[in-house]
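One structure follows; several queries about it will come next.
The excerpt is restricted to a subset of chains, each kept in its original location.
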Amino acid sequence: MSTGAGDIDLAPPLQVAQWLNTDVPLDLASLRGKVVLIVAFQLLCPGCVSQGLPQANRIHQSFGPSDLQVLGLHSVFEHHDAQGPVTLAAFLHENRIRFPVAVDAPADNGPIPRTMQDYRLQGTPSFMLIGRDGGLKAVRFGHVPDLQMGAEIAQLLLERRPDV
Amino acid sequence: MSTGAGDIDLAPPLQVAQWLNTDVPLDLASLRGKVVLIVAFQLLCPGCVSQGLPQANRIHQSFGPSDLQVLGLHSVFEHHDAQGPVTLAAFLHENRIRFPVAVDAPADNGPIPRTMQDYRLQGTPSFMLIGRDGGLKAVRFGHVPDLQMGAEIAQLLLERRPDV
């Protein structure tokens, strides 16, 4: 836990090509004061459909929205032609994903999109946990047991809100 | 079990726009003598990704290919723009589906494709079981327990091959 803004390892800003499931664009700075859970996924990733996204839905429903913001991040790093915005919109509908989803912005230097690069993600699904102070607290790749996930989120929820 | 060709409720032929995972087009008539299991799916259907297709993969691996042919049938009846051939090819790769997959041919009379109409499927996933004699033995919608599925397939495998 950090004691001052100077000490915080701030979560990198999201680089977003498009937002879905929200009328207004979101950014991490304006979510300061809340805990933020970001699930990075690809619509063609079986582990995301079977485990990662259902878990994100359970988290979205278990914890109150007043203190926790769940966000999706569609970080396509392969099969770009196969995972476009029309398919993504239908995918969110069929998988009953109601929380806001950002499309990770393409990069100039290769297939890995920008936010995925900035967070140094290893693949999908990945979970990024951001504290009330905007600090990046944890990045987890693959399956995270519910017991551990619940404990990590609760711990961050109980950290003091930063003085504004 | 039927005793003569005249008594058989023959499985309707597949109406196929395109084949994947096979060099040559297949048809049910040329598979006579084998049991055929067809899994109808849509790539955006969560129950297909989580349950139906993994089960079809288990069946494909558990039973020898000499007597059982597993086929996929991509029967898109909604979100047509989102589930095109480029996305399907990538989907099969990511879900490790190695058995032949037919794209159900679009119909002139609405969103439900032709084979899906002919078999009167209620949705996806659905399983169609075809006997060695080409007869349609069962159509199952949704989740079928493995115990029952194994028993139904074994029963058909043990039916006598038709005299050719």
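In order of appearance the chains are A and B, and numbering begins at 1 in each one.
The criterion applied here is as follows: a contact is a pair of C-beta atoms (placed from the backbone, for glycine too) under 8 Å apart; a residue touches a chain by one contact, two chains touch by 3 or more.
Keep in mind that what you see is a predicted model, and the values were worked out from it rather than measured.
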| item | value |
| --- | --- |
| Assembly size in copies, with 2 chains present | 4 |
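To be clear about the criterion, only the chains that are shown with their structure count from here on.
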| item | value |
| --- | --- |
| Centre-of-Cα separation between chain B and chain A, whole angstrom | 37 |
| In the complex with chain B, residue positions of chain A that touch it | 44-46, 49-50, 79, 81-83, 86-87, 89-91, 93-95 |
